[in-house]
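Submitted below is the structure of interest, expressed as structure tokens.
All protein chains but one are shown in place.
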Amino acid sequence: MARLNCGVIGLGRLGFKHAQNLAGRIEGARLLAVSDPLDAARNNFSAGFSAVNVYEDYQDILKRKDIDAVVVASSTNTHGKIVIDSLKAGKSVFCEKPITLDMEEAGRLRKTLAETTGYLTVGFMRRFDDAYAYGKKRIDSGELGAPVYARCVSRDPDCPPIEFAKNSGGLVLDMCIHDIDLARWFIGGDISRVYAQGGVLMWEELGKIGDIDHVDIDFTYKSGRLAHLEGSRNARYGYDIRTEVICTKGAVFIGGLRQTACVVLNRNGSLTDVVPEFLTRFDKSYEREMESFVSDVLNERPSAVTLEDGIAAVALAAAVNKSLKLQQPVEL
Amino acid sequence: MARLNCGVIGLGRLGFKHAQNLAGRIEGARLLAVSDPLDAARNNFSAGFSAVNVYEDYQDILKRKDIDAVVVASSTNTHGKIVIDSLKAGKSVFCEKPITLDMEEAGRLRKTLAETTGYLTVGFMRRFDDAYAYGKKRIDSGELGAPVYARCVSRDPDCPPIEFAKNSGGLVLDMCIHDIDLARWFIGGDISRVYAQGGVLMWEELGKIGDIDHVDIDFTYKSGRLAHLEGSRNARYGYDIRTEVICTKGAVFIGGLRQTACVVLNRNGSLTDVVPEFLTRFDKSYEREMESFVSDVLNERPSAVTLEDGIAAVALAAAVNKSLKLQQPVEL
Amino acid sequence: MARLNCGVIGLGRLGFKHAQNLAGRIEGARLLAVSDPLDAARNNFSAGFSAVNVYEDYQDILKRKDIDAVVVASSTNTHGKIVIDSLKAGKSVFCEKPITLDMEEAGRLRKTLAETTGYLTVGFMRRFDDAYAYGKKRIDSGELGAPVYARCVSRDPDCPPIEFAKNSGGLVLDMCIHDIDLARWFIGGDISRVYAQGGVLMWEELGKIGDIDHVDIDFTYKSGRLAHLEGSRNARYGYDIRTEVICTKGAVFIGGLRQTACVVLNRNGSLTDVVPEFLTRFDKSYEREMESFVSDVLNERPSAVTLEDGIAAVALAAAVNKSLKLQQPVEL
Partner (left out) sequence: MARLNCGVIGLGRLGFKHAQNLAGRIEGARLLAVSDPLDAARNNFSAGFSAVNVYEDYQDILKRKDIDAVVVASSTNTHGKIVIDSLKAGKSVFCEKPITLDMEEAGRLRKTLAETTGYLTVGFMRRFDDAYAYGKKRIDSGELGAPVYARCVSRDPDCPPIEFAKNSGGLVLDMCIHDIDLARWFIGGDISRVYAQGGVLMWEELGKIGDIDHVDIDFTYKSGRLAHLEGSRNARYGYDIRTEVICTKGAVFIGGLRQTACVVLNRNGSLTDVVPEFLTRFDKSYEREMESFVSDVLNERPSAVTLEDGIAAVALAAAVNKSLKLQQPVEL
């Protein structure tokens, strides 16, 4: 059986997860190397994976001829540059979202991809979640009629670490970008008007660095279809990700709160737990998107999530942030 | 529009509920009189219903020519005698379950009914619950194939008052009799073998009066079909009534725990309340069974629950109690 | 016991429901008269309630000295005038929402109320729903911290009859007004900015009369708190009313889809029904709000929902409609 020799660039939470999956769980994958500029991240990784080369500089991965593909999970603000370098080094690329923070760089990404391997995918892992994939399949079957309205809720239970938040691009680019992608995926067609309201409802420390903890986003599509997205850091009860798609003959509701299939009952009532955070909720999705990446590259299939998907989501996120600033709708 | 003039015998919790329903909520009914041997019960009732005659002796109701129908909700051990008196007085009769505690009296009931008004029904109110009625309808439609197994759970959240328990006939006759009726209703056909295990798991005071707080009941039908019934006073979390019917092409699950459509969420998880007790859960069923009673008598339709249903349930309850005593199955 | 003698003006679906409740279910109430300009509505009512006077002209109710209180459930565009007439005739008044469609009339209502009986309440019946009332109580207890964000969904399963829709005031005034009231009730404080997007996603016939079938509404409060409201006629699966209130220490989720506590299972999966329409979902709420009305008037308590609540909701609805027209936020 053919094997895809892989490298992982960046060993933060997601990079570590991708490396683990490529090392032991993904059929057809072989993890050869990882890199991270931080000593602590490299040491933490080395302890568990003795057979994998660990570099400080990602260029050492790109130089290796025996490496076919790389996963880019570095700091958000380095994504664009590392992806371009990787493509130029002849690698197939999986890049964590967002693909870039800069629309000018988006143009360079397009150009580089056209001139190189042609394989680039973006980590919109929710598309690979069982529930999202199943919901999409049911809608695509046509049995529910046309999808005309999407409602997405994404709520984190906590303020992110302030150091992380500073480089994350803010609530919209860091978190809502998943829902922006879902709104595009489920409804389809161009979005013509964007409005957003938001602010700091709970975490004043976010306000101090210019970020917010809540946003409501309205999308009007050219076709007249609509979407509403909520992003929040304020769900003190747990991690809460849900999407509802209204179709002309029915609807699909995706997501739920419960983590463990166990109910504890006493005089106060019936108590269930709630999903605590994203790695628990989407553990399987991260595995599935790596499977898809490895299998697409090995079989020379086009990527399931394209560069254009990645760029469109970033452009919409920028419009949302502009609307928040202007307190006015933004026409696209 | 024709009106059915009604009397209610017995003003305990259920008698009071039936009187309220007949007085203000049941189309076609008019409540003329009630009776109860206890002063407190009569006074409590008089306060709210000034237009209704209140008697100490139920015979005063039976004597009235202008009363067409009576609801018997007196102490369990008086049911049989009062029903016979009522039928002989020419009344149509609704009797709370169990219809009798005595198989000899069952014979006299049969004879009296045959010689008199011909209308008698028994308060198996669960058959009138929306969820039970809907489940039965879906099974009767045939879409799910033949019903081959029924599983019934009935759990009370508390020990009943000991004075009530003493005259209630015990756990099986007081509580499980509803599930015994449901097992007959859903599966159909004769039951050939009964086994039960049970005892006192929580409320020692019940043990002292010869009652139990938990029973598991197994029914083998002549057809080979099966049922299992659990009755309990030990659900400290609330009132818990559920039935599952397995059919050859599917199944129906009836009942649930939640009372209020409200979820309270905090760091401990997701909390919903639980139905507290039977009058809350089956409020509407009591109204529906009165509607059915009044409408059946006015329209000269046969009763939805028959004397034979009432007697069969009592006979099965007796077999359960015998099995508990012998610690052996009882063949019927 | 004191009795409140009542009249009902308007015998549409809601007027009929209120009349039924006052006639047989509400302790302390006596229904003496009803009125409706339509022969069919009067005849339909007369068949069931022989003891109640039925008039064509509501003035015949107002003239009667023996009538203490009236329920106004006439066509939306007549609410304001009939309420003013009723107050001037010395009646205590319950008025269906919206209390008026006209901000000038709102001023006259204020003036009239100040000069007359002083008792006026508006039919925001959701406040009387068990689940909403329970959720509010839990929030008011303080255990969940401060409420900072409300998310309301109201979806009807069908296009309303076009003749009804023409006089209803449109989606926002007819339907979203409930959620506008809830957003005020749960979050509190003034709203400073309103934005809305909406249109026709499904029912072109609504577009032809200038109405819409979907709206997304954003509220920014002066305090910085936020709310989002969705109103829709497009839930082909049933009647779907839910509210989520995010608090600084937890959250409350109110509402749900299931009508009957019965699950039907087969090879396709697990199927439950969905609430079909509003009278089924809120049957008990309509009863409770009448109980509250009757009991408040009899006991000379202030109304639970005030004229100012009614006017504030109408003013916000007008701002929503203005934003829809301008495709811009509206500052208040």
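Labels A, B and C are assigned to the chains in the order they are written; within every chain, residues are numbered from 1.
FYI, contacts are C-beta pairs under 8 Å (C-beta built on N, C-alpha and C of every residue); 3 or more make two chains touch, one makes a residue touch a chain.
All figures in this text were calculated on a predicted structure; none of them were measured in a lab.
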Exercise. Identify the visible chains that the left-out chain touches across the whole complex.
Key: A, B, C
Quiz item: Looking at A:Pro37, A:Gly207 or A:Gly256, which residue reaches the missing chain?
Solution: A:Gly256
Practice problem: Mind listing the chain C residues that contact the chain we can't see here? | Solution: 236-238, 257-258, 265-274
Quiz prompt | Hidden partner interface residues of chain A, rising order | solution = 1, 24-25, 27, 48, 130-132, 134-135, 138, 143-144, 249-256, 260-267, 273
Practice problem: Determine and list the chain B residues touching the chain excluded from the picture. | Solution: 145, 148-149, 151, 153, 155, 193, 195, 197-202, 214, 216, 218, 220, 224-226, 228, 230, 232, 234-237, 246-251, 327-329
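FYI, only the chains that are shown with their structure count from here on.
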Quiz item: Farthest chain from chain A, comparing Cα centres?
Solution: B
Quiz item: Taking each chain's centre as the mean position of its Cα atoms, how many Å separate chain A from chain B?
Solution: 56
Quiz item: If you average the CA atoms of chain B and of chain C, how many Å lie between those two points?
Solution: 38
Quiz item: Which residue numbers or ranges of chain A touch two or more of the other chains?
Solution: 235-237
